[in-house]
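Here the complex is missing one protein chain, while the rest keep their positions.
Up next, chain A:
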Amino acid sequence: MKGVVFNLLEAVVRRDYGDDTWEALLEAANTDGAYSSLGNYPDEEMMKLVGAASSALKMPADDVVRWFGRNALPLLANKHPHFFAAHKSTRPFLLTLNDVIHSEVRKLYPGADVPVFSYDTSSSEVLLMHYKSPRKLCALAEGFIEATAAYYAEELSLDQPECMNRGDDKCVLRVSVKKARG
C-alpha cells in the first residue's frame, strides 16, 4: 500500500484524536511509522493500525475504515480540487474514478495498486459500483462516497447488496443521491 494512504491516516488521527493517539496506535501496531508518500508498505501494517484504532476507539474495524475514508476525502479534495470542480454531482464524479482519478494516482505514485470499479449505469437513478479486491476495503470506498456526496451537498443513499466480507465474490455498492433540500 502506498505511503500516501498512511500519511492520510496519520493526518486525520492527529487532527481528530491528537498526536498522542497516533503515537499510541504506532506502538500498539508495532510499526516503524516512517512513511514516505512515494514508498510502498505492506498492507498488513495498515490492517494492524486499523485494528489498533478499533481497540483504542472501541469501534468495529469497518467503521474505523469508513470514518477514515470520510475524513480523508476532504483532504484529497483540498489538495486536488480540479478533479472535483469538474463535476457538479456525485454520480458523474464516481464515474471518472477508473479513467481519470486512478489513472492520475498511478502517474503520481508509480506502482499504486488502486482498484478498478465496474459500473452498472442501466438505471439513471441508481448507480451500481462493483468492487473486487483482496484488500476487501469496501468500507473505505463507502467512506469516500459518503464524503463525496457531502462535498456536492447531496443526500446519499448507499448500501451493499453484495459484500466480500459477507462471503460474496465481490462487493456491490448501490449509490443513489438527490440534491439536499434548501
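As a convention for this text, a contact is a pair of C-beta atoms (placed from the backbone, for glycine too) under 8 Å apart; a residue touches a chain by one contact, two chains touch by 3 or more; residues count from 1.
Everything below uses one rule, namely that contacts and distances are computed from a predicted model.
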Per UniProt record, name of the chain withheld from view ["Maltose/maltodextrin transport system permease protein", "histidine kinase", "Carbon monoxide dehydrogenase medium chain" or "tRNA uridine 5-carboxymethylaminomethyl modification enzyme MnmG"]: "histidine kinase"
List every residue of chain A that touches the chain not included in the displayed model. 3, 19-20, 23, 32-39, 110
